[in-house]
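Just one protein chain is left out here, and the rest sit where they should.
For chain A:
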Amino acid sequence: PADTRDTAQAPVRRAPAPVTDVARLCVCDLLVAQCDVNCCCDPDCSAQDFSLFTTCSVPVVTGDSQLCSQKAAVYSLDVEANPPERIFKLIDQVNPSIFCIHATNYEQALYLKSPEIPTPENFDQLLDKFGGATFSAEPDSWNLDTDAQNPPDANETSRYEYGVPVQTEDAFLRLPSPVVSSWCSDTNPAGFLVNQATKCIRSVSVEKCDSIQALSMLFYINSSILASVFQVNITVQSIVVQSLNGMRTLLSSSDVLRLPMLLDELCINAVLGVNYHITHTDTGEIIEAAAAFVLGAISKEALSIEQSFEISFTQEKAQPVPLSGNPGYVVGLPVRAGFQPQGYPFPAAFPFAALALSSNKHSQLTILHSTSTQDCLAAQGARAPVLFGCNMISGCKLRITAATKCQPLAQTLLEVLKGQSFPEYVASFGNSQAQDVLDWVPITQLHISEQMISHTLQSSCQIPVSLGIEVKWTKYGSLVNPQARIVNVTATITATTLKQLPSGRERIIPVTSSVVFTDISSPAEPSYKAWPTIDIKLPFDFFYPFV
């Protein structure tokens, strides 16, 4: 049976034999069945074509010049004759050197090797040798080098740089996203420190519920992330189940892996959203990874579902506070503010405690937000965050009658102007951390009274009618990339005397609050390097005999 199989095989194809006859070799013959211009060795050219040539682009065709004696084909144009004609001569070229090659017993010495034709027998061996990204003529000598190179490579995956795809066991951490169309593509790698949020549509069918990989939780937490010498497993942080009408419930236990299954013509436990949270150190090593899932049910009629994915990176031991710039403030981002924790004793020599910051809106610097009713007392605490670089003004109208009491009104107006919790400190840079207390600028509060006559201060009470926040900022850093830095914040409350009104009369007082950003940066000065000084010191005992 073996013999018949061999004979039944088609004859092995061989590569065409290399042409070594110099008379038939023509390097400039590029066009098939057409005459190449100025190519004197082209067999497709006729005598009429030769008469139009100006020179021969290939004058000599020889073999290896190291041989002692070899044939050479010499092509030249005889321009004297009319019409010009091509002259072809076959001569023997002699190499006069004593080290010329007289003979070789090695066929491939002076020619390129014909490649091996793959056959079923040698295919595996050829694949091993040439299947990789690189191969060398002598594969054995490379083994030692690659072993030595491996340990440094292991260190390279530990540190990630911005934008580098996060590597996992099999390939990369995938964040499905729409590419070109809205359909999900699973080959989008997540870049380190690149916070992304994507939404895409995936085609599903309830019958193939448990076989579609992208609907199962396992697909997203299966492979572990490669980081330094160990691997970081992706843990399940929380599972939220979304019902068909859109109501979401947070499951109490997120340990159980819920896989999609078919139940009553519904596909339950299908992944509708994944939110990755990756924690890293400040040197770029990933130490923790968690995924929060939103699982839902797919009904029979649904042909596609929308999945949303998000990934966010937080540094360990740091609160996830959204930055307003890195490092300088970016125009349009909110000014960050905070408080000193109360009850902390601070003697003069002791450094300040870390500021209490939270990511909710109440610790930002906020300004009164004008409402449609324009009534200060009905404002109900609507506030707008102060955005860096945006001067704002807002206000409301206060209706005063004879019956209004001054003191509670003053308190209410102060609250309306300043808000529930007016911060004490403002971050000088957009990325100031709460623990660097010196990076924070205290808010200076001024009270100005419109009437500075002493006797009226005591008798009548003052109500605040305007709050002006002036933020002084400067350009900091290099001339080509200046960063905005807040230097000084002053909150000025202007109060006016409330005059008692006769009964039945009412007055409307405008209450305003404004934020002004002033650039106090000094003009840039070029600085020159100091002249080098020669610093010579004589040795201690230089003048020995005399001193």
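Here is the rule we go by: a residue touches a chain if its C-beta (ideal position, glycine included) is under 8 Å from a C-beta of that chain, and two chains touch if they have at least 3 such contacts; residues count from 1.
Here, contacts and distances are computed from a predicted model.
K.L.:
Suppose you had to identify the omitted chain by its UniProt name; would it be "TMM80 protein", "Erythropoietin", "RNA polymerase I and III subunit D" or "G protein subunit beta 5"?
P.N.:
For the chain missing from the view, the UniProt record says "TMM80 protein".
K.L.:
Using the touch definition up top, pick the residue from A:A103, A:V180 or A:V256 that touches the left-out chain.
P.N.:
A:A103
K.L.:
Which parts of chain A are in contact with the chain that was left out?
P.N.:
66, 68, 97-106, 108-109
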